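Report on one structure; see the data block that follows.
With one protein chain removed, the remaining protein chains of the complex are shown where they sit.
Coming up: chain A.
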Amino acid sequence: MRRYWSSLWPHLWLLLGVLIFAAPIYITLIGSTHDASTIGRGDVPLLPGSHAVENYTAAWVSGGSGRFTVSPASRMLLNSTIMALCIAVGKIVISLLSAYAVVFFRFPGRMIAFWTIFMTLMLPVEVRIIPTYQVIVSMDLFNSMAGLTIPLIASATATLLFRQFFLTIPEEYVEAAKMDGAGPMRFFRDILLPLSVTNIAALFVILFIYGWNQYLWPLLVVNDRSLETIVVGMAKMIGTGDAQNEWNVIMAMAVLALLPPVAVVLLMQRWFLKGLTETEK
């Protein structure tokens, strides 16, 4: 009985936490099932309405019907997915290789290279946005998927994480591989990569969501409707001033935008937790 009561408080707190996190999502979900006038009146309905199908169809097929029409959600989801995948995969590939070089090879300027990479942590895209923009334009990558993703790929965080992980790999594996006659790339492929799988998976989840949530850079570098991403598109649907917004469609769009990251997290959850907690050594 005592145990029952002592676990009551923690549960109440947890419940409160869940409510705070879940409430906005719930309101969005409900809002996406009502018609424009219900929400336009300023009501916050708490029970599902009957306009779900038409709202989602509007979002999916036409991207709204009002003054602030954007590309259909189907198109924007695809763009966002490609962008997030390119960023996540690109970041992982580049940082795996650079961490490999920094940890396992002795070459002149090794530490300088590492610290240079490290210093870019202080220069996220938002800080260097104008020069980056200029470079992309002069490279003729404006309005292209390459221009959208490449500046976001180079990052120190993943390199740093992989470096720390590689440093924990016992020197003996390297030596055993040398005795086995495995060259550097062979060692990388046969031993280092399999050992890093859980770390890669965990990082993929984080980086995919990072890529998915990009707003400022895609807003700037893409004005071609066919390349619009869903995060930017959604923001564009919200007009300023007295404009009459189609909140119901916007909310449907928001729910759709939520689904791919949620799917990635759910699918990779097992790996993600493994990567954070377990080391296979």
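Details
Everything below uses one rule, namely that a residue touches a chain if its C-beta (ideal position, glycine included) is under 8 Å from a C-beta of that chain, and two chains touch if they have at least 3 such contacts; residues count from 1.
To be clear about the criterion, contacts and distances are computed from a predicted model.
Hidden from the displayed complex is a chain whose UniProt protein name, among "Sn-glycerol-3-phosphate ABC transporter ATP-binding protein UgpC", "Membrane-bound aldehyde dehydrogenase [pyrroloquinoline-quinone]", "Acetyl-CoA C-acetyltransferase" or "3-oxoacyl-ACP reductase", is "Sn-glycerol-3-phosphate ABC transporter ATP-binding protein UgpC". When the full complex is taken into account, the listed residue touching the unshown chain is A:178, out of A:110, A:178, A:225 or A:270.
From the options A:82, A:195, A:219 or A:265, the residue with contact to the unseen chain in the full assembly is A:195.
Within the complete assembly, residues 170, 172-173, 175-176, 178-182, 186, 190-191, 194-195, 280-281 of chain A touch the chain that is not shown.
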